[in-house]
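Supplied in structure tokens, the structure appears directly below.
For this depiction, one protein chain was excluded, whereas all remaining protein chains were kept in their positions.
Up next is subunit A:
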Amino acid sequence: MRVGDTVRYGFSNVSGSPVRAFLLLLAMSIGVASVVMLSTLGEAARLYVINQFSALGTHLLIVLPGRSETTGGAPPLLGAVPRDLILDDSNALLRGSSVSRVAPIVVGSAPISFRSLEREATIIGTTVDYGEIREIAISQGRFLPSADIKRGDAVCVIGETIRQELFGGERALGQSVRISSYRYRVIGILGDEGQSLGMEMGDAVFIPVASAQALFNTESLFRIMVQATQRETIPSAKEDVIRILRERHDGEDDVTVITQDAILGTFDRILKALTYTVVGIAAISLAVAGVLIMNVMLVSVSQRTSEIGLLKALGGSRRQILILFLSEAALLSVIGAVSGILISFAGVSALDGLFPTFPLTTPLWAYVSALIVAIVTGLVFGIMPARRAARLDPVDALMRH
């Protein structure tokens, strides 16, 4: 039997009972559409997080005081407290051949006031390099001065929210604000870049790191951001950092170095796993659609028993009848899958309209796998009814009418 005839014959069966076909296609297309749309959302979430991390800067390493991993050795009894990171450590890191920039960071919270207005702000003490590493946008003035790292100039760069709340329509640049009990001159306003990885840049106030140390009365750094010369040198930069700090800390490995790639990789894996899980759950609806196909095909076989008997009497072999019924099931699932993909197009573009900033792109594998799964489901669940049809005894089949 010709392929074209097989398809046409199957199609005549499908269109012969439109309600049945419609309900079945509905089930199949909902299954396929949910697989495609959920994988789109999962992929979008992954891209969103990756973009956020990339906004953190490029070729980045973060140095934290203390070791976060257990080495399995005997519990240290003496001198177990990790050494703080200090400014000299930060300066020393610049010796590393793979290190291009270093930004020490001190973070704290303090009230900032201008005349009678006061509000709480996140104070970040760092150097000019921080601005370079994070590619911080400045809307007015400039970022922190590139003076001696140990010199605590009384200058600050404020976020957009702070500027609005303290100065309103007034010119902020050049004005003097009070942070705790110190006075600082505003030399720059941050660009309105919004949120970056959970930190509201609008609420941030940058001051020189030495000033922050004085402000919070501490020598120790919150962390040090290190930029490697290029992507390929990130591992050697990491080695440099660990080696230099070990030398400075009397041979103790008491810092943790996190590379941006490692964090990215972790998030990437987590979100991928999450996407697959959600898609897997959606795939259950495809299996349900498959059971429906089986059910409908079984009904179809018993309704068309005499037709099967006739086909056998006319010289149709078991194989031909098997193929006829299988192709009908496959036809149903292909049409269902295609309409499901069309529905998901509509759904994704609707979501795109609602959340224009969210990077919604459907990965190709979503379409391909949904299509394949739909067809395979149709075939797998179509086999049983088709075999039943093929095995019918022609005499019995013709008698039942």
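Methods note: contacts are C-beta pairs under 8 Å (C-beta built on N, C-alpha and C of every residue); 3 or more make two chains touch, one makes a residue touch a chain; residues count from 1.
Operating definition for what follows: contacts and distances are computed from a predicted model.
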Looking at UniProt, which of "Multisubunit sodium/proton antiporter, MrpB subunit", "ATP synthase subunit a", "DSBA-like thioredoxin domain-containing protein" or "Macrolide ABC transporter ATP-binding protein" names the chain we cannot see?
-> "Macrolide ABC transporter ATP-binding protein"
Of A:153, A:307 or A:352, the residue that touches the missing chain is A:307
Since one chain isn't shown, list which residues of subunit A touch it in the complete complex.
-> 1-2, 4-5, 9, 12-13, 16, 306-307, 309-320, 394-395, 398, 401
